[in-house]
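One structure follows; several queries about it will come next.
Here the complex is missing one protein chain, while the rest keep their positions.
Lettered A, B and C in written order, each chain numbered from 1.
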Amino acid sequence: MKKSALETGMINEEPLLWEKGQKGRCAFSMPTRDVKRVPLSPELEGDVPDLPELSEVDLARHYTRLSQWNIGIDTGMYPLGSCTMKYNPKINDRCAGLEGFSGAHPFSPEDRSQGMLNLMFRLGEFLKAISGMDAVSLQPAAGAQGELTGMLMIRAYHRARNEDRSTIIVPDTAHGTNPASAALCGFKPVAVQSNDSGILAAEAVAEVMGEETAGIMVTNPNTLGFFEENIHEIAEIVHAKGGLVYCDGANLNAVMGMVDMGRSGVDVLHLNLHKTFSTPHGGGGPGAGPVCVRETLEPFLPVPRIIEEEGQYRLSEDFPRSVGRVHAFYGNFGVMIRAYAYILSMGAQGLRKASQLAVLNANYVKERLKNDFHLPYDRACMHECVFSDQYQRPHKVTTLDMAKRLMDYGFHPPTIYFPLVVNGAIMVEPTETEPKEEIDHFIEACRAISEEARTDPERVREAPHRLRYRRMDETLAARRPCLTG
Amino acid sequence: MKKSALETGMINEEPLLWEKGQKGRCAFSMPTRDVKRVPLSPELEGDVPDLPELSEVDLARHYTRLSQWNIGIDTGMYPLGSCTMKYNPKINDRCAGLEGFSGAHPFSPEDRSQGMLNLMFRLGEFLKAISGMDAVSLQPAAGAQGELTGMLMIRAYHRARNEDRSTIIVPDTAHGTNPASAALCGFKPVAVQSNDSGILAAEAVAEVMGEETAGIMVTNPNTLGFFEENIHEIAEIVHAKGGLVYCDGANLNAVMGMVDMGRSGVDVLHLNLHKTFSTPHGGGGPGAGPVCVRETLEPFLPVPRIIEEEGQYRLSEDFPRSVGRVHAFYGNFGVMIRAYAYILSMGAQGLRKASQLAVLNANYVKERLKNDFHLPYDRACMHECVFSDQYQRPHKVTTLDMAKRLMDYGFHPPTIYFPLVVNGAIMVEPTETEPKEEIDHFIEACRAISEEARTDPERVREAPHRLRYRRMDETLAARRPCLTG
Amino acid sequence: MRYLPHTDDEITSMLDTVGATDLEDLYSAIPEDCRPTRPPDIPGPLSEWDLIEHMARLAGSPGAGPARTAYLGAGRYDHYIPACIDSLLSRSEFSTAYTPYQPEVSQGTLQGIYEYQTLMARFLGLEVSNASLYDGASALAEALLMAVRVTRRKKVALSRLIHPHYRRVVETYLVPAGVQVTELPQLENGRTDPSALWDAEDLAAVAVQSPNFLGCIEKLAPFGAMARDKEALMVTCFTEPLAYGILKSPGSQGAHIACGEGQSLGIPMSFGGPGLGIFTTRKDHVRQMPGRVVGKTVDKEGKQGFVLTLATREQHIRRDKATSNICTNSSLCALSAAMYMAALGGSGIRELAQLNHDKAAYLKTGLEQAGCTVSFEAPFFNEFVIAFPGYASKPYERLMEKGMVAGLPLGTYDSQWEGMYLLCVTETRSRADMDRLIEEVSRLARPE
Partner (left out) sequence: MRYLPHTDDEITSMLDTVGATDLEDLYSAIPEDCRPTRPPDIPGPLSEWDLIEHMARLAGSPGAGPARTAYLGAGRYDHYIPACIDSLLSRSEFSTAYTPYQPEVSQGTLQGIYEYQTLMARFLGLEVSNASLYDGASALAEALLMAVRVTRRKKVALSRLIHPHYRRVVETYLVPAGVQVTELPQLENGRTDPSALWDAEDLAAVAVQSPNFLGCIEKLAPFGAMARDKEALMVTCFTEPLAYGILKSPGSQGAHIACGEGQSLGIPMSFGGPGLGIFTTRKDHVRQMPGRVVGKTVDKEGKQGFVLTLATREQHIRRDKATSNICTNSSLCALSAAMYMAALGGSGIRELAQLNHDKAAYLKTGLEQAGCTVSFEAPFFNEFVIAFPGYASKPYERLMEKGMVAGLPLGTYDSQWEGMYLLCVTETRSRADMDRLIEEVSRLARPE
């Protein structure tokens, strides 16, 4: 509780939930009791849970105020590299909110679930068509779970051939989830470095590819924003030694309709519906990470799978070589609805155009900022471009400082310090839904900061200045963890 | 368009609509053309309208940002006196959004409109029960139109009796719409002053009540926050001279279930659904201002009226003495839905309790602030209390200054300079949905300002300081009107 | 109750502060003879769950089917509303705010309304717009009252082809003010006959609706010229503003005031309300304009911002001398309309208007071929009047049995329109829908 009046302006202070309310309030409308009370055995009954008690107005204000402390895609450009923060169409939320979908029970008899199964089946077909792969599972709940599922399938594939391969090649530009997922499957990641152009050379892969290698995990387009041009050759090298090619398709937004992953030699691919297919990220999920495979790997897909027979859909667990389940039900259906709606709204041409404009926006940013910020790889990029703080370091201004300073100018900062191969990386992914004006404003803000780094570095180092908060002490949080109140 | 980067923090600047976008964008999904183009005669065809062209993301950001410059009930206490800014339950909006309601055409055949007619009929019954009146029309679109409708009925009533009464008694505390509505009906308002207790004395009314007087317009509870205790006697005086009693029921929130307007002598009463019955005010409407009448006035109600016959509802225009229509259809049905939902959610006891707590909150504010702010009428109040800036004037701090300063503390200011009978009035109506903590914070903020008025009057005079804007120049706006861009 | 935050302890402590013994005690000032003799007879309280179930039952589930088969317009139009608009409009900062009396904390509403005014004025070809009125009908009434104020005359001429409900509202508003209303009759082609105006004198205003109640597009310019000659104000009203996506704007045709209903612009039909009273006029008349208006200004530091302005016209300052009694208007609906116009943009609204016209043309031609008679030959926008084939008995009722509402029967409005039906087609009706109606109509001839 606030002790005295605070000058907060229009953005209110707001205490923690349990500092609000009063015992005896309730924001929930208790359904009418139409049956008699049957006490539980006292031996089972616990204390009344220690939860705060609020009225509906308390609740509404609490979360309305909290929301005002957040930036979202609707507030402005959110150029987080590798995250594909594109606009989330409202109509998709409406579709997901249709009562028939949101109220559907996963164990509803199949004849009552045809609409849902139909949607999932068709979404799978769309993803196959977009990726050029042969089969798909929608079950993984996010990208990382897609990776895990994919790696489990690779493991199962080798086991089915009585091979027990123990390592997996992972480039140094990979996202952290790649090695982590591989490790969960018992694979030891073997690093491979990208070349001067920021991509994998076939020779580098050939060097580490051995008989004990299960395959390679490659992100394409990669996290430096480049297309792995040697993918075909790399796949041949890996395949020749009996390995498989896993592709992290988190960056598919660059290449929809422009690349055929199957043709390029990929055996397993995961996609992020919450990136490429416009589903809202929810402040960290839920997402969906479908995994697509080449025909040879189809028997290993998770169960249940949706089977179509004469226009009727049913779920089948009858796949003895399946890796099993990764989700209690069929995955994040609510997310799938939005992705399905998005794909239908765009059509094949629309998706292709979206990718092209995403790439255009990224290259535009790159060109217009490369004099102000060091560009480690000065070449055409795909969906994102990666700068570093090399020009600012002499002024003792770091990537972190500049990220915080961008907030003062009203922008969410880009992804920073990733990929690890670039020292002080600043990874900008505008996505195709950013209008040119917004990008121009972003560029102006970045340039202003680059100027400040020279003329008033202290201002940048001390940022942010214009928010409710100054810079948060992350070290303190980790040193003395306080995780509950 | 912004020329250079601005440090806006998290609340973005946002240009005007026509400074945004680009010719060629469109945020609307054009329906598929399935018929051939049939050109209109060139003689009829005009130029392409000069409207800005935006993409959906432009539109979403524009209005999301604009919304951030507004305070609403969900952001915090909004103690605008006379406006009953209570919490607007979300479930009511959901009810109004039901497709069957929002998509209903007013000319739909009656057998397809039973649900709507039923709702309106029952809402009418509820309002009768709550007010103690005999008949009702839901047609008026807001309070002022309710007043107009009521005054038209009073006019019609007298004409039906072959009387042509020309004046109407209006107390000095009345809302501006009262005299304006009366004037629209050709009545000349005759002022009557409230007494030292802030209410009408029967004698004062008797003095001005004549044979040419159509009646009296009294607001009860009145705009000073007091119940017109002499209403019964006043009604007798007015009735004795052949006049009628109109009651402005905008302040009904104080007395639901506590007062019977019919018994108290009122002949015509309007209610504000967008105040008492929790429908959102929408930044200035739409509202709904149903008008309730005593039996004698029923024949004059607007048409169409809803008739119930054996559980079936129909619309009838067959009321030859009706004042006619005031709305193209049946009034603001979307607002009625919410009020109906609210009444059912509260029940009779709940409404009564709401009124009691509204009165409790107002008296609590009054008691806790009366040492800091001059209270012209130091007595128990109903739903609101009225202070003045008398204690601050010696420091050259006005009501307006304090209102603006409250914004710095995160509150929407109270109603100011109304009612006119109080010099520098500050009219505070907390409503029953304000939790005690919020009220306490409000009180602290007010006290802090009263303290500042003494110790740092300049700070108050120069307020607001903590918003995106400093004080707006209203004089300039009126002197050189710029109404379009 | 979840909307009432007070706990018993809080009530007790607050009563204590206030010096009251209990809640009833707060009402000691209410005389016995003003109190109810029994509690109001109201059901409930209903839980949130019982409520929504009850409401869903009342709302029925029209589904895609039934609504699709109704061809009703006549003042309410079934247009698509982008999901984006709903979602932005429901942001509580917009929907729960009051009238923006305090500009510094209401810039969202104020800029939004200023933009509405600008877009609307541009759209209708006039110079200024107010912040909204209740609906089209009262907007017309207010327009005529304004004309009376401006001209200081007490006579207005109204086309008979103005929506009959609007005419009824005008009468309600004007008669007490002692304004005399004369009507301009209908020409055979479905347009208004201006000839009665030639001899008219002392007119405050001439009012026509276009497209008119019969769906016909009026030739506005002659009325404009006539009004100018008579020094009267030319008032154009409309129930279907989308028509001006393609038609010449009222302003360009000489209108002093263009007013009407804005429901078509992103506002659901909602059984007839809330709608949006649009009111635009010329700059010279702005001080006689009814309703609120937002103006641009600057703050103390010169930063651009917006405020309610010209309040001296209004009831809260001018009281019985105000230009109107309006206070609460249709602000949120005005915001929808601005969003809708901005969503479409100039080219979009033109294309959508064209599509409306073309769909209506398709149905009209189809019905004609199926044996119907088109009643009026003047050009139309998205509404037109037909009579069913003479040989068919109870055609309208028989179509209704098939679940189709084949327009609005006009006979109840005017005996000369007996047997005529006003049909409306918007972009929401597909060709397939229309083909079904045409098919059924062509079957009408055959014996059952």
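Please note the rule applied: a contact is a pair of C-beta atoms (placed from the backbone, for glycine too) under 8 Å apart; a residue touches a chain by one contact, two chains touch by 3 or more.
Model, not experiment: these values are computed from the prediction.
Asks: Determine which one of A:Cys83, A:Ile169, A:Ile216 or A:Val428 touches the chain that has been left out.
Replies: A:Cys83
Asks: Which residue, A:Ile216, A:Val238, A:Val259 or A:Val421, contacts the hidden chain when the whole complex is considered?
Replies: Answering carefully, the residue with contact to the hidden chain is A:Val259.
Asks: Could you pull out which residues of chain C are in touch with the chain that's been left out?
Replies: 48-49, 52-53, 56-57, 61, 63-64, 80, 82-83, 87, 90-92, 428
Asks: Could you list which residues of chain B touch the chain missing from the display?
Replies: Touch set of chain B with respect to the missing chain: 10, 22-32, 55-58, 60, 64, 89-91, 93-94.
To be clear about the criterion, only the chains that are shown with their structure count from here on.
Asks: Count the C-beta pairs in contact for every pair of chains, then give the pair with the highest total.
Replies: B-C
Asks: In whole angstrom, how far does the Cα centroid of chain B sit from the Cα centroid of chain C?
Replies: For chain B versus chain C, the centre distance works out to 20 Å.
Asks: Could you state the distance in Å from the CA-based centre of chain A to that of chain C?
Replies: 46
Asks: Which residue numbers or ranges of chain B touch two or more of the other chains?
Replies: If we look for residues of chain B contacting two or more partner chains, we find 21, 25, 29, 56, 60, 64, 68-69, 71-72, 74-75, 87, 89, 345, 407, 433-436, 464, 467-468.
Asks: Check each residue of chain C and list the ones that touch at least two other chains.
Replies: In chain C, the residues touching two or more other chains are 3-5, 10, 48, 82, 84, 86, 92, 105.
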